[in-house]
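Removed: one protein chain of the complex. Kept in place: all other protein chains.
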Amino acid sequence: MSTIAAPRRRDQSAVRARARTTDRRARYFNWFCASVLVVFAAIWVIPLLWALDTSLKPDAIIAAHPTSWWSGTWTLHAYQTLFDLGNIQTWYLNSFVIALLSAVFAVAACSMAAFAIARTQFTGRRWVYGLIAAGLLIPPQVLIVPQFQEFNAAGLLNTYWVQVLPAVAVPIAVVIFVSFFSGIPAELAEAARVDGASWWKIYRTIYMPLSKPAISAVFIFTFVWKWNDFLWPLLTLTNPRIMTLPVGLSQVSSAFGIMYAELMASAVLGALPLIVVFLLFQRQIVEGIATTGIK
Amino acid sequence: MSVQAVPVGTAAPARAAAGLRKPRGDGRAGWGLTAPFLIFYVLFLIGPTVYGIVMSFFNSSLQHSGLGGFAGPDNYTQALTSSDFWQSMWHTVLFTLMTTPPLVAIALMLAVFTDRLARGRWFFRLVFFAPYVVPSAAMALIWTWLYTPQIGLWDSWLSAVGISDPPNWLADPSWAMASVALATVWWTLGFNFVLYLAGLQEIPRNLYEAAAVDGASRWHQLRRITIPLLNRTTALVLVLQIIASLKIFDQIFLMTAGGPNYATRPLLEYVYDIGFTDFRTGYAAAASMLYFLVILAVSLVWFFVSRRQPKEA
Partner (left out) sequence: MGTNGPSLSRRSLLRGAGLVGLGGLLSGCGTALASGVAGTGPPKNTLSYWNLLGGGDGVRMTAMEQVYQKQHPGVALSAVVLAWGNPYYTKVSLATLGQRPPDVAISHLTRASILAQAGLLEPLNEAELAPYGLTGANITPAAWNMAHTNGTLYAIPLDTHPLVMYYNTDICKKAGLLGPDGSLKNLDNPAALTDALTAAKKVTGAYGGVFSINNDTATPWRFFSSLYYQLGGSVLADDGRKIVLDEAKADKVLSFIQNLSKQGLIPTSVDYPGAITAFATGKAGFYFEGDWEITTFETTKSPFSMTAFPNVFGGGYAVQADSHSFVLPKDPRRTDAMRQQIFVFIRSLLGQSGTWAQGGHIPAWLPFQKSAAYDKLKPASNYKGVADHVRYDDRAWYSGSGSDFENIMGFAIGAVAAGQMAPAAAIADMKSKLTQYANTPSPV
């Protein structure tokens, strides 16, 4: 007995010794990772922090000490100027309405179509799905010229609709919903059909309530996409009163010229809304990216 | 209607029978539910695509409705023989080449390191991803200010370490593209970072533990376990990044206006200039279609490559 136990004890101490070195190496490695991360994180926050810092400095200080982080005073003067000009509030409103309408309509239309494709057995659904999947290959950027002509002919330029309408039919949203609905057991639908429920009712009362992750993913992505969209609003929203935030910020200098505090204040105000949205909906956004990516 | 309790054993045949019957109302409901999407889809995606292809064969103008005079393949020949077109194409490709490697490699590295952490992961996720939700206009304002000669932050740091005459980052043709690329890395790294984090979560922890028991160092584990198992994620990140980079417009338009002297103008801005400044929509449509072919080619390569990859167990 003792001959068996002794080797085991020797093995155990060897294992423990090895474990101790791996532990130490693991700890060093962890410290290494953490330090690298901290350095990169420090670099990553600097631009936004610097913009914030500049926006709070009086113009005189910027002229005298443009690159010092702290010079004794700070002021909200730049923000006051922006609000007095009145444009930025209008742009916020425009961006918000456009992004909201786009997200709502996109969720509605895409989920309905996806549900029909995934669960109803209507003839031709494979062709429809194929057609929609083919649309995945068409980037919206190559359509700016014909789409512009189309909306011009329809007289819809410089309205919200020129932004919202092209954003409703997004192939990737349909794909996301299809894959999500396919994961919900078909028996649920069938049981309800046996009970005489219409497909619309099944969609509305059974499938949609169960699809919060997909809904929030598509909603948030559409919202963020339309909020940050630049090229299309640049072309189609050319009146300052109807511009969205990114276009207004970049196109209307309003005699700021080289007034850095005001420029940075406008940048901060431009960045702020979605950062707040991100803070509130971190989990959904990250989950959304993860699930759509992995899919 | 009475609900009959159907024994489990008979469920399958009952379902099969139901399938054979082709339920009534499916067609109507199916098409009814799909209709809204299809209307928008045809009107605003398929329609414009077809119209764009047609328009590319005419001398359409922004000012006049209708297609204008027939041009046949002239628009395409002009595009393919135009040095401006090829230079813009090159700028787009150059930008893609400059941004994709760092955006994939650095994101991977940071994600791997973050994954190691027991706590504080949310903090790094916040720091790296927050720039991604910032609109391009805000990001361009901030980085133009950072790049401002002499009084910008970067130049002040450079002079603090002794480099007193740095190039004009955004106005020097040799540096403009690199400067925009660097700003883009800051701006969009967070997306790849999150994708990688998600991929890393999928790797079972016990693989690492088993390797640790066998005495594998962290580096070893990284090379032999993590990276290979991330292949699918890397492929995804890579193709998404390439396609996103090929669609570059915002940052270059905002930070250098395609300059100095068109030295950084990407293809999409070329389309913008031709179609909306010069009013030549037919020609711009042709250039857009050629551009579409490039993106399509990349997408199709990815499609076939990913198909042939063995699915992960």
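Remarks
Read from first to last, the chains carry the letters A and B; within each, the first residue is number 1.
Quick note on the criterion: a contact is a pair of C-beta atoms (placed from the backbone, for glycine too) under 8 Å apart; a residue touches a chain by one contact, two chains touch by 3 or more.
Please read all numbers here as calculations on a predicted model, not as lab measurements.
Considering A:121, A:158, A:179 or A:198, the position touching the chain not shown turns out to be A:158 (whole complex). The omitted chain makes contact with just one of the residues B:32, B:47 or B:259: B:259. Within the complete assembly, A:242 is the residue of A:142, A:242 or A:290 that touches the hidden chain.
One chain of the complex is left out; on chain B, the residues touching it are 59, 61-63, 69, 71, 78, 82, 171, 173, 257, 259-262, 272-273, 276-281, 283.
Listed here are the chain A residues that touch the chain not shown: 89-90, 92-94, 96-98, 100, 152, 155-161, 212-213, 216, 235-242, 251-255, 257, 280-281, 283-284.
Assume only the chains that are shown with their structure count from here on.
Note on chain placement: the centre of chain A and the centre of chain B lie 13 Å apart, centres being C-alpha means. Contact residues of chain A toward chain B in the complex are 18, 22, 25-26, 29-30, 33-34, 36-37, 40-41, 44-48, 50-51, 54, 66-67, 108-110, 112-113, 115-117, 120-123, 125, 128, 131-132, 135-150, 152-153, 165-166, 168-169, 171, 174, 190, 193-196, 198-200, 203, 224, 227-228, 230-231, 235, 245-247, 249-250, 260, 263-264, 266-268, 270-271, 274-275, 277-279, 282, 286, 289-291, 293-294.
Interface of chain B with chain A (complex): residues 1, 3, 15, 18-19, 22-23, 25-34, 36-38, 40-41, 43-49, 51-52, 55, 60, 62, 65, 106, 109-110, 112-114, 116-117, 122-131, 133-143, 145-146, 151-153, 156, 186, 191, 194-195, 197-199, 201-202, 212, 215, 217-219, 233, 236, 240, 243, 247, 249-250, 254, 268, 271-272, 275-276, 281, 284-285, 288-289, 291-292, 295-296, 299-300.
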